[in-house]
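A single protein chain has been omitted; all remaining protein chains appear in their positions.
Residue numbering begins at 1 within each chain, and the chains themselves are lettered A, B, C, D, E, F and G in the order written.
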């Protein structure tokens, strides 16, 4: 029944068709997010103007996943590399792609300062409630009670605090007129694509810093099967509110 | 007319009486802030339980200013040193003292993560709208149009973004029930002392992370005389709202 | 006080990373601060898992900069505090390490070298030697142990706390990801059973007594106003370091006494040298190993003597001459010719060294 | 395109920091990224002040980590990008520098060494030599120029951009805070007037053409999956480095040919050696200077020759033997005895060297 | 740029309400995560539309296959698949 | 801990509404910033209460001194002084 | 007995490291000198993962080795990457014919193809694939006793077995089936 297929898989033009299967684990939300990003770039015809930077974290595995110009950086350092580029070549649609560890822990100074300085770039942050690449330790986003390698008895909010509210934080230091801030989920890809398109448009228009967090899946470290993986995502959605926090008037029309 | 005086200057017991004049410039807000902190510690009788950490920035000059146990750290790194201490010896009232550069630029990841993890410590941040120690460069807090060594033609918000809203940011990721967040000013020392006492009490009670930003003076780098120094502070106050952002019920009684 | 888990000698079959955690418990380390990075993660995982039993403390920080500085906080509070890291984490942790160097804070750092530079590879290399020994903007006022087995990791992790607190220089246990991930038997013991007394710690801040009344308040710093102060501090530190070096220096040799070809290697590569020495000796080739155990301070005299006795020297490392540079500085004046076998970021096996030595041997005979 | 400010030779009396900014303009550097730290601040201040005239770009980042990585962003975008830092900033910037090393990105770093370790002092030292040359978790695949005057700062800042873009190794201009803060006359020139063509840059990202249509998309990385890939990269880099080294190596000697006592020093300390040489020569003592200009790669052959000719060698630095270590590694096998005069973090003047040499001279005579 | 990957997989014709759709499952892409199975709206109604296959994907773990009689060719599985292993042509 | 700094300065008696207050100005502490002058509420009313002195502080710049007749001993200057150079005793 | 060197390579998800861990654990239970070292790519899953195990009566020097006495390859990519550990004269190579589409092209002392994946999928359960491989190794090397191996399995999965005793049977069955795939201890 298995045969050679002449018709290639359907994927965004902005996704590299030459690499075959991604290097992500089975069922990983990174792949879902990036496929969606690819379609968003395609629909806005931004492939040529875009530069994709990936962090160290499982996002590093995306170093050749996109067919847009891509740079792999260091853990937490994708934001400065990208604004280094967009400052040098204004008009570039810079996309800094990172995990919750890279964005909220080791790279948080870059996130908040890029936001306040209104760097004209987009940060796309994958929240999988743990450090995926290093084998599943606590991340700032780990849910209360969640077991990870460094919270083997579950995240105790008394000891480790409450999960990190990234978009809420970015919203508190940005400007409704200039900045786009949202939290999406791989549970709703149509909505996620709209969020991504709005963020990209806001950058492409030269308006300003845009931020999208994506609630994602990490079945490997969650040790979940397909059923439980989706269940876990629902738990995340009940903790982290999906939606838009800042939407400049001009991008409201983008669907 | 000048004579030897037998009566020593009036100062808090928590301030070191052996060093004589501080190492700060004439008219510096650091001295004002620290004297006020000293009285707050005295009034709460927290001298023995306190550890004072000073950043590199003009706050480094305070390494022996207090008569509480003190540690000088690196630029931006006072927060981790202090929570390193308070984690090791719970019950310690850790005070991380830093400038706006140390707190909002190079050390922003520590600030936001200590806040979300609810580290039981206090961050006291002196906002003087520039990098004082290094000779007056732009800080995240520099006001729009303000001339500094790195914005010699004035801070252009299009290029450099808008000033950093620290307490607002910390408030967005902390918990009304556990955390104290405020912005004071050296213009109103009675109020500032109350803010500091509430923050200290909140930490001493073991409730959680507390944050006070102080609008301060830097006549040296502002190149202002005494009149203009106070005028500049008023400008700051019209941009940065002085007041409390998060006040746990339990500390409301502290005056 | 941290609970001991091991009171009687117990042989355990575990990874190097687990070993470090067990050893730190045995040393009654109070608190670990850390940030995840392969290949050291399991030090943290094991430490975290043991907490209910040990009653020790743990904090996962927001990055290695924080882990490094928080560790100094723990030390300043008078606790046996340590952290573990690798690669890019080790690079940025130099910020804190240089503060420890300046303030002579007895922090313990466990480094499991991975490939470099940059992110490179996640497991193995010996490319963090220079960084461990001379990293930061200072003069290498650190003590660095290089281990080669899990037993070593156990022994030297315990020892590092004592060295640090006794001499008040930051102390490293430098291993690599192979050692961290490798599983081999270790005899775990209570240090007391070996006559090892843990050097008592004492707090810099929150010491007994009221500050300013019973004792002066603690006032410690790393910034000086003028050059003269810095010069004085550096000269003091150097004098101290030179004085204590003979007490600290350690090295290991294997059939080095009559070796015509002396192989100099550290860490796990030295194990491959032992394998090679055995093979080569069987073939009648007189080879021996000199393995510096302390990379800083280096056991200079024994090194020079061994080199002088040999006809040829071979440096071999999974790096581009980082160990060699440290040794050559101290070997100046000697004339024994040397050759190198470097495999940056790549494992070296006995067979590699056998081949290399045979080739050297051939040259020796023909010339 | 950045506007030239200097088209005809112009003598200016300014500080080293100002000189660096002017030289970067002359080199048509497109963009500077930076974070304040003494003693390099005025590089940034001057650059910022000149912007309306030059039309160049500038970004003050949130820390040196960002400045380092943003510089790599600028480079990847095909711009002549640079940054300047010192001390603790230099320490944490190694994070980005090691990425540049791995990806061979032609970033230019200007380092004005200050006291170390840690915060130490704000002005001067030569304690960042090891850090500049071998910092990070790598193998020192960098090119490092050490200057000794403001004219040098002008010349080598220009040169560093060409070296970086020609050879694609990150390139350092290593000076110190004395040089940064020191005021002396500099002849500023348009590089073209000296026959210097600026090596053209080209973008890694956003190159001409549609990615995936006219050209492959840019896909550059610093992480490898397996050891073999890393080994291969390192061996390639080493081969390249060895090949180009002879084109890059520079050194300077002063009355070294017949010197019985050869003083080895770099940077501003070498100037004091010149003063001392003049004084000592007047007294009939045959002293000379060997000054490595490139600390990496080192001009090994001339160094060995000069050392061989001398009866004694003196290393002198405002550090504890950081230059000496680099040299001694390459001097192995020679037997000329050496002495040292180290003043970590402290200025060295001609008189100091005169005294030291006289003492050596005395020993030479008596033994 | 003209490197072409060879793809392998299964073809299921007759999917969709009017049997007009063809369903391609690339075994050379499928990692057998099963996310699609949960997302299939027909499955969600309790029917057995998208299920584990006997064929394996690239990791030698079971791939998936639709029941053409039930599949409404809604494209949900195609959209969600992290590895672009499903293609539905109408 | 028993190191005692020697303090120098000026003494102004008869300050305050009932002339009961004594005003100490430590020239060994005053850096002449003049912040206190602006904060003095009496000055603010246009009177000349706290003014530059002919005596200099530690940086050889003018210190300040109150006019005891006008000074209400409100303590504002004492509180604001960054260098603890003012002490008012009632 | 001399040192036995076993290199085992497969895809990230195939359980290569788990197999090796049980193997060395079993040898450790027999009081042998053992050392095991994993080697894996940067991907959490999906790269080639190799386990180097050594079992010996004498102390062991080098942690890794140049050539394996037994080299087991469980995928095409593993076949490619592990070829370097094969000594043309001394190594016994075992590979999974039901997964590998390519065939070994290198020389070896002996090359044995086994249909382990197929066997697991069709006759047992995909979950016990690694037990089959373990059985193959036990039999091929002949250096550890089946009983120690079972003991090690028990130690590793004890709690799971308690919940579902039938799992124990399944695992042991797979182990034995794996052993049956090899005719006699390889001459190593």
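In this text, a residue touches a chain if its C-beta (ideal position, glycine included) is under 8 Å from a C-beta of that chain, and two chains touch if they have at least 3 such contacts.
As the structure is a computational prediction, the values presented were derived from the model and not from experiment.
Displayed chains that the missing chain touches over the full complex: B, C, D, F (touch as defined at the top). When the missing chain is restored to the complex, the residue among D:185, D:209 or D:246 that touches it is D:185. The residue touching the chain not shown here, chosen from D:20, D:158, D:274 or D:324, is D:274.
Only one residue in the set D:83, D:121, D:225 or D:336 touches the chain that does not appear here, and it is D:121.
Only one residue from B:44, B:61 or B:138 touches the chain missing from this view: B:61.
Although one chain is not drawn, the whole complex shows that of C:43, C:144, C:174 or C:223 it is C:223 that touches it.
Taking the complete complex into account, residues 223-227 of subunit C touch the chain not shown.
Take subunit D: the residues that touch the chain left off the picture are 13, 121-123, 178-179, 181-185, 268, 271-272, 274-275, 278, 347, 349-352. Against the chain not shown here, subunit F presents residues 56, 59-62.
Keep this in mind: only the chains that are shown with their structure count from here on.
Each chain gets a centre from the mean of its Cα atoms; for subunit E and subunit F, those two points are 84 Å apart.
Residue positions of subunit B touching 2 or more other chains, listed in rising order: 56, 60, 72, 74, 105-106, 108-109, 113, 140, 160. Multi-chain contact residues, meaning those touching two or more other chains, occur in subunit E at positions 1, 59, 61.
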